[in-house]
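Let's turn to chain A:
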Amino acid sequence: GFSQIGSESGWRAAETTLTKQQAEERGYTLQFSDAQQRQENQIAAIRSFVAQGVDAILLAPVVATGWDAVLQEAKEAEIPVVLLDRQVDSSDDLYLTAVGSDLVHEGKVAGEWLAKEVGDNKCRVVELQGTTGSSPAIDRAKGFRDGIAGKANIEIVRSQTGDFTRALGKTVMESFLQAEGGGKDICALYAHNDDMAIGAIQAIKEAGLKPGQDIKIVSIDAVPDIFQAMAAGEANATVELTPNMAGPAFDALEKFWKDGTVPPKFIQTESKLYTQADDPQGEYERRKDLGY
Partner candidate 1 sequence: MSINPRLYPLLATIGIFLVGYLISYLQFPAMLSTRVIGNLLTDNAYLGIVAVGMTIVILSGGIDLSVGSVIAFSGVFIAVLLRDTSLHPLAVFALLLIITTVFGAAMGWLIHALAMPAFIVTLAGMFLARGVAYMMTIDSVAISHPFYSMLTSAYWLMPGKGRLTLIGVLMLISVLAGAIIAHRTRFGAAVFALGGGEQTARLMGVNVGRTTVLIYAFSGLMAGLSGIVFSIYTGSGYPLATVGTELTAIAAVVIGGTILTGGAGYVIGTLFGVLTMGLIQTYIVFDGTLSSWWTKIVIGLLLLIFILLQKGLLRLTAFGEART
Partner candidate 2 sequence: MLLSIRSLSKEFPGTKALQGVDFDLAAGEVHALLGENGAGKSTLIKCLTGAYRRDAGEILLDGAPIDPASTAEAQALGIGTVYQEVNLLPNLTVAQNLTFGREPRRFGMVDRKAQSAKARELLAQYGIDIDVERDLGAYSVAIRQIVAIARAVEISGKVLILDEPTASLDAAEVKMLFSIVRKLREQGLGIIFVSHFLDQVFELSDRLTVLRNGRKIVTERTRDIDRLRLISYMLGRELEETAREQRTASNSKDQKPMLRFEQLGCKGVIEPFNLEVGKGEVIGLAGLLGSGRTETAELIFGVRSASTGAAEDDTGKISHGNPREAIAAGFGFTPEDRKVDGIVAELSVRENIILALQARRGWAAPLSRAEQERLAEHYIRLLDIRTSSADKPVGELSGGNQQKVVLARWLAMNPRFLILDEPTRGIDVGAHAEILRLINEITREGMAVLLISSELDELVAACDRVIVVRDRRHVAQLSGERITSEAIVHAIAQPGAASHTEAA
């Protein structure tokens, strides 16, 4: 059983595709359930999985809290649960392991990149946040601030939610540009995901500025389209969040079934930083068919 959050972004669609691919390659039947962004649906789905008696449950939790009861039920039914890409607050004996990246770390990588990039120059940063209240938005904001901590020359002057969407990314960026002297006062943009960054790039171009030069752009996820932008010199850096969470998850499950090896509680995927130096065109070609 695989309880997916929904399909709110291309990244998640890619994760779903890859999970299905992995299951197919390894010969498992995958019970897929889409929760339409709602925890209650996920809880209901897990309960149904338990009622159906599946062998293992993959869960991409929509929110960190509130899983104790249902994970307890799964545990009582002796079904191992693996968390994908997001964490939960529950005690860690309720699930087998969690595969994911560290959201705070991602933000920090982005922040550190910017700190290095601008050196000691003064830099006014605008931030496009994710959906208010979602854990990536909270953690990526925090990580970025950790990354630039101690650099008094870098200042976050405006931050507003872009809801992780391209359209709002563009809209909000337009108002940032208006508010900051037509964009002349902005030195860099930090977007919580690539989609918003791509929207913002269009806004910057339409305002007559050069994204990537006049305004440096760093974002997170590493979806194909951002590599295209990087190849065109319009974006500067992105931090990868791999959608292939299922691979390590199945590895862990297989080991567990074979000889009862209990995997570590957190299997961290790499948060690799890509810049224009990393052959963006090549990365684009590699990724574009992954179902993003």
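Selection rule: all candidates are chains of the complex that A comes from, given by their letters.
What we mean here is this: a contact is a pair of C-beta atoms (placed from the backbone, for glycine too) under 8 Å apart; a residue touches a chain by one contact, two chains touch by 3 or more; residues count from 1.
Note that the coordinates shown come from a computational prediction; the quantities given were computed from them, not determined experimentally.
For chain A in this complex, the touching partner among the options 1 or 2 is candidate 1.
The touching residues of chain A, when paired with candidate 1 in their complex, are 1, 4, 6-7, 13, 16, 30-34, 36-41, 43-45, 47-53, 63-69, 89, 131-135, 137-138.
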